[in-house]
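Left out: one protein chain. Kept in place: all the others.
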Amino acid sequence: MIFHPVILALLLGSLISTLMILIGAVFGSQILRQWNLSSGSQKQLNMERRTYLISTFLMFALISELLSLLLYVYNAEQMSVQFVGAMCAVGTLNANIYGFPTLIAKIILFFCAALWLMINHADNQAHDYPLIRWKYGFLIAILPIALSTAGLQLSYFLNLETDVITSCCSKLFTPDGDNVTAEMAGLDEAFALGLFYVCLALFFIIGLRFYLTKHGHRLFALASAVLFIASITAVISVISLYVYEHPHHHCPFCLLKPEYNYIGYAIYLPLFVGTALGTGAGTLASFVQIPSLQETLTGFVQRLTLASLISILIFAGIVSGAIYLSALRLF
Amino acid sequence: MKIWIERQRSLIDFTVAGLLRRKVRNLGLMAVYSCVVFILATVMLFTHSLRKEASVLLSDAPEITVQRVIMGRHALIEHTDLDVVSKIRGARHARGRLWGYFYDTANGANYTLMVPDKVHTIKQGQVQIGAGVARARDLKKGKFLFLTTNRGKLFKLQVSGILSTESELVSSDLVLMSEQDYRNFFRLPSNVYTDLVLNVRNSREVTKIAEKISAVLPDSRVITRDDILRTYESLFSWREGILLALLGGALCSFIIFAWDKTSGLSASERQEIGILKAVGWETSDILTMKLWESVLISLGAFLFAYTLAYLHVFYFSAGLLEPVLKGWAILYPQFHLTPEVDPLQVMTLLFFTVFPYVAATLVPIWRAAIIDPDTVMR
Partner (left out) sequence: MIVFENVTKTYNEGAENAFNAILNLDLTINSREITVLRGPSGSGKTTLLTLIGGMARPTSGRIHVAEREVTSLPERFLTKMRQDTFGFVFQSFNLIKGLSVLDNVMLPLTPLGRPRNQIRKEAYALLERLHIQSKAHNLVETLSGGEAQRTAIARALINNPPVLIADEPTANLDTGLSYAFMDIIKELKDQGKTVVMTSHDPLVWKSEIVDQVISVRDGKIESNPT
């Protein structure tokens, strides 16, 4: 293991937030068994009070996951000088088999925590905690994700040795590899770009329909998730080329570097926010039928949907702007 | 949204007023907190800029260094080896270097004696010395430096210049002299060098050429610049990490202290929260307010301490940390590091300080927030 302050910080952060989720899940199992709102017993009162603690924990875990996601990538970026063959974050993440899975797990955990907080918010608007079992069931389901994220990260750092020769973006994101990333990078640029814009268009059609008619919430949640994957694929396969103005440099991380005006943050932030809000809106809409939620939830879902559409619009605008302004012409 | 912002503003105002009402206690807390952050930040800023400095220095170091190894130890390398290396295709500017250490019995300091790359810059009988040496021996340009060889022979060398303070971190203990003086001083034969260095025409071929050298000179150790860079990097990170781990202990006790402070609410504070709840504040209002309190305290202390550490490291040469981080060198350099704030580092430090502090206060805060509103009726 490399004894590095950032690594210690990341481990500390993941330890704390995992512990919080663990406590939340343990409490969740109690809720599932014993929750009874009509009872005035001390036990019920204590349980209700504890829900405040758990929401705070989850809020904290969400912020911590977001920061640690940034820190993780950023650290990988900086540590790349220590690895033979690494030029950017990709090389560092590739230094052992846990690097990329950790990243993916962190992203999933981030979305889960965001979704949980949205459900929690909706639940708090109703007079009878209609989603309480749902919410804590979900929290219990998040626990394995949180544990494996923490485990993956720990394994990644424990197995990180500087004397390995790693392969960096120039190798990983080249079309002639045989892994998923290579598949992504190997996509025909025109096809990838076309697919990306088709996905965007579909997302907006589905989203606007949902916003205006309140129909098709599952489709919208699905569209948000699909759009996220499609966008990441597009970033790797073609958008990055435009940003780097280099026909073969496929890398989703170099975008974050100052050389490219930190455009990566401007691209990823609205994408992540839009995806989180979109999946949240779609998921929450399935609870609209609950009588005590009907009134408040409709408005909340509408706001989430709108915010999601706007975020993705910003994302699309920035990406299109980058393509338009690029000196590179692929077609 | 507007309501939300207004609510937070009101709560923050209330929190600040509350903090001011309990000035002594909160200032004490902030002082302890600031101390912890200050030490951590100093260590991190210091090692970070040392590392930066080292890598800048190394950036114009030769790409490959060849050392002869006998019985596992560094030995003098011969001129013939230089010829062999020079003939390798792709190698450029292969040259022998002369450098070594000298223990000065006069003041117990260790100097680094060295022949500079461009031989003609220093004439025989002259030296250029680092600022540390100049201070230790009280020398100025034009004065004479007297060195005694191990055999007791006295060398008299005129100081032709003192190396600029810009690079004092590495040059502090340097004594640059001509090749002839060097060989005479250490009684070296004329066909040996301390080691060989060379540049490489195409930087992609460094590894290949290093391999070739190993093949033709099997009794040598070949070190590339990237190796050194990596070693430095991990050495500094390692030192920093160890220090942080040690300080982590201090941090832990501080966290316990914070927990204790927050959970041991004074009677008047409990009373106050009870009143707030009785007049219609909700548990989450209290939670939010108290969270703001934690965040304001920790972030405030953080910013304050970080600024102090910044000034300490970059404008006061990290005076408080010198002995710890650099060993007890007598020729301790007095230098100014280039001020630099690295966002990754700030975030790391935040993770180390604000994050655990707030985390540690969550449970006590929550406990305070669930006080029954009817407690104040009794």
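The chains carry the letters A and B, assigned in the order they are written, with residues numbered from 1 in each.
Please note the rule applied: contacts are C-beta pairs under 8 Å (C-beta built on N, C-alpha and C of every residue); 3 or more make two chains touch, one makes a residue touch a chain.
Keep in mind that this is a model prediction, so the values were computed, not measured.
Student: Which residue among B:182, B:281 or B:366 touches the omitted chain?
Tutor: Of the candidates B:182, B:281 or B:366, B:281 is in touch with the missing chain.
Student: Considering the whole complex, which of A:37, A:104 or A:208 touches the chain not shown?
Tutor: A:37
Student: Of B:10, B:121 or B:231, which one is in contact with the hidden chain?
Tutor: From the options B:10, B:121 or B:231, the contact with the absent chain belongs to B:10.
Student: By the contact definition given up top, give the residues of chain B that touch the hidden chain.
Tutor: Chain B touches the chain not shown through residues 2-7, 9-11, 14, 17, 21, 268, 271-272, 274-276, 278-285, 288-289, 372-374, 376-378.
Student: Using the touch rule from the top, list residues of chain A that touch the missing partner.
Tutor: Touching the chain left out of view, chain A contributes residues 37-38, 40-42, 45, 48-49, 124, 127-129.
We take it that only the chains that are shown with their structure count from here on.
Student: If you average the Cα atoms of chain A and of chain B to get two centres, how far apart are those centres in Å?
Tutor: From the centre of chain A to the centre of chain B is 35 Å.
Student: Can you tell me which positions in chain A touch chain B when the two form their complex?
Tutor: 2-10, 12-13, 16, 20, 49, 52-53, 56-57, 60, 64, 67-68, 70-71, 74-75, 78, 81-82, 84, 162
Student: Once bound in the complex, which stretches of chain B touch chain A?
Tutor: Spelled out, the residues of chain B in touch with chain A are 44, 55, 226, 229-230, 233-234, 237-238, 240-242, 244-245, 248, 283-284, 287, 291, 343-345, 347-352, 355-356, 358-359, 362-363, 366, 369-370.
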